[in-house]
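Working notes, structure below.
FYI, not all chains are in this one, though none of them got moved.
A and B label the chains in the order they appear, each numbered from 1.
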Amino acid sequence: MFNEVKSLNEECGVFGVWGHPDAARVTYFGLHSLQHRGQEGAGIVTNDAGKLNGHRDLGLLAEVFSDERVLQRLTGDAAIGHVRYATAGNGSVDNIQPFLFKFFDQQIGLAHNGNLTNAKSLRKSLEEAGAIFHSNSDTEILMHLIRRSEETLFMDRVKEALNQVKGGFAYLLLTENAMIAALDPNGFRPLSIGKMVNGAYVVASETCALEVIGAEFIRDVRPGEVVIIDDAGIQIEQYTQEVQPAICSMEFIYFARPDSNIAGVNVHRARKNMGRRLAKEAPIEADMVIGVPNSSLSAASGYAEASGIPYELGLVKNQYIARTFIQPTQELREQGVRMKLSAVRGVVEGKRVILVDDSIVRGTTSRRIVQLLKEAGAKEVHVRIGSPPLRYPCFYGIDIQTRKELIAAKYTEAEICEKIEADSLAFLSEDGLIEAIGLDFDAPYSGLCMAYFNGDYPTPLYDYEENYLASLAE
Amino acid sequence: MFNEVKSLNEECGVFGVWGHPDAARVTYFGLHSLQHRGQEGAGIVTNDAGKLNGHRDLGLLAEVFSDERVLQRLTGDAAIGHVRYATAGNGSVDNIQPFLFKFFDQQIGLAHNGNLTNAKSLRKSLEEAGAIFHSNSDTEILMHLIRRSEETLFMDRVKEALNQVKGGFAYLLLTENAMIAALDPNGFRPLSIGKMVNGAYVVASETCALEVIGAEFIRDVRPGEVVIIDDAGIQIEQYTQEVQPAICSMEFIYFARPDSNIAGVNVHRARKNMGRRLAKEAPIEADMVIGVPNSSLSAASGYAEASGIPYELGLVKNQYIARTFIQPTQELREQGVRMKLSAVRGVVEGKRVILVDDSIVRGTTSRRIVQLLKEAGAKEVHVRIGSPPLRYPCFYGIDIQTRKELIAAKYTEAEICEKIEADSLAFLSEDGLIEAIGLDFDAPYSGLCMAYFNGDYPTPLYDYEENYLASLAE
């Protein structure tokens, strides 16, 4: 939803429902509210009296299901769904989830949000043992592990498999007689349980998906938990005891919708606190505070409130950008063609502006926005970032896997300020971020993953260890 | 851009450029920033050394020109373009503009924003004289009048025709050797002239289109003016002396982009002033001010600033709505499926909320939003509207042609308050609106059209007189 002018990408959203006569439609609307988590593709698998059916394709959810009849064919009272994020070039429908497996003795649907850190080595050893993969995604691995498990009971096979995969993951499985959700031992990705008026259980990546379908929030899935929902009700078990909460702090800063709550904290409120705290940590005299739409508006209003400087609409985002295929020529670009963001000349002309943004990745977007504002007549542009500098890659589900693209990995704050042509620049401190979010865990960083800021990864990196070390040496 | 949760529709946007080697592409980007003025269809006609070519189709601009090659075929250094608003059911490509006419002696492209009040009678008398129309739109009429004029010089024919059409109109014509723009004698619809770095002239419905292509604002086209742009430069004439400025006040309230200026007034600033004034006219004690995204955010922040009550993000708009074809069933609707707007429970729960909206048309949207907020736990919801009650239809280009759909035409403020289930309701006064916009014309209502509020139409209604009288009697 909020990620279009930035190069940060989330790794998908999942949604499932058990016990609703119109399960596919409920899933459709749940996924619709999670569309900001992935725009490359979407799919739904339903369970109709033990028979599983699915549909998936490339494109936005509304494109994949543009034909009402497709949804109508997905009968059944249980369903899981998935939205997948956009990567360049790798757009094959083979990678779109949920996957649907039909065995001689069993049918299983599988959806996954996250990134495994031992995927490569697991895949290699599985292939050496004769396994055949049909996609590039990590997701298939869990299914191979389950099917090859020596355990007798299906849930024991699942638990054994969950203990073999490492990294960040939120899984949803649909079998002939149950829906199963599982979260990694650190709880990197959010996953919540809700209940509909008719008694149906839902599981979703964000609570905004519960709100949209009128489901009551029950509780979050916690690190290391596996949830089994079937006609007998809901059962929650711990598949491992070795847990350590480390919720992705970027969910609060940037990814999640402001109306979602994660671990009991409202995302808008967290962002507003980041802005308030930032106003205290990095005050500056100015005529107005403006935010980069849409993800930074909460932080900007917090900054304005705490500083007493008026909050203004200095940047306008064109909402019709997602599907603009025509690009300006180089000449037109120089003449100023800008399609996504416009500065509001009538507001910023002749003014000293505090520009609040949630984060800086490569710095190119920031520089463009500062230029926009200056060209529209802003006298000064003071950039305030609602999070600490991004310095390290993420291996748990955010699409930053090298330091090369991170401006703060290579340059000091002063150098960045110069590069983005701002009049001043300040980042929120790590402590400031932790306090602004205000989680209540007894764990390092209050239960947040802060690794992109400080390199302190809460788990071994397995197959990525080498990448990471190479990355440090760059 | 801002019209998706409301039932008010604008009647199109126009853009033209003369003197740029990549005229079609410039027009594409200009239209892109005007997409909020019409989403039903789009088109571009170019002039390549006197030969006119065009492409138009149903859909968003980016869909109509999804194939780069289509744009590449539209060679030439002059172009006009059009985006058309969505009406139900009448979706034929025949109505998509610009129209392109190829006569044995002349080629003309024609685009139009507005609504003629004497279209029906003109069309009837033209058909009685043998004319054949190929669309339902009013736009063709001007071409018939021009072609049937007895004048010798083309510009005299155009001026004669302009004096025959009545109502609200902003025309763009492209001929083999000139681009012509014309505005009705009241200037209902905005139309501005700009100049690009390379000397090319542009004409656009809103100044945001000038900004997006880096053009400098020259001046607005004024009521009763016709502008001729050709290789010799720009020439502005008055085709009639009987002018009386009456700019559509709904452009300031709702339609135009906040970064546009109309008659020198920034739209965001005008809206913020409406909010500020509203805070004075209708104060109330509360915990927070929230706006309906996106069109009311400016007014809401103005209200917050003037009242000292904190501005919060209490409603979130899902940006992926335009293309959602799947509808919730009645049962799901009752269970709470909401696709466009979500209330932020974490923000509004237990709070007294001032909800600022720009206008109320039928009241159904307002009621739904109040319900949303209450379901999310808001203790009180006080609705404040940034404009006076809409009581009369518009015949100059907004899609409200009957009083039946206007809740304020039938009910008192108190009754409306009850119907929308708000704890209190107040509208901005007419004087408040006029002062908030603050135009500087020596004309009734300071040069604004206020007819939907007070029935004081600045022109005779011609073919609509009967409708209007019937409407009053309803």
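To be clear about the criterion, a contact is a pair of C-beta atoms (placed from the backbone, for glycine too) under 8 Å apart; a residue touches a chain by one contact, two chains touch by 3 or more.
In this text the structure is predicted, and so the values were computed from the model without any measurement.
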For validation: placed chains = 2, all identical. Expected total copies in the complex? 4
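Going forward, only the chains that are shown with their structure count from here on.
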Provide the C-alpha centroid distance between chain A and chain B, rounded to the nearest whole angstrom. 36
Can you name the residues of chain B that touch chain A in the complex? 1, 22, 25-26, 28-29, 32-33, 35-36, 60-63, 65-68, 71, 196-198, 208, 211-214, 257-259, 261, 265-269, 272, 294, 297-298, 301, 305, 310-313, 316, 318-320, 323-326, 328-329, 331-332, 335-339, 342-347, 376
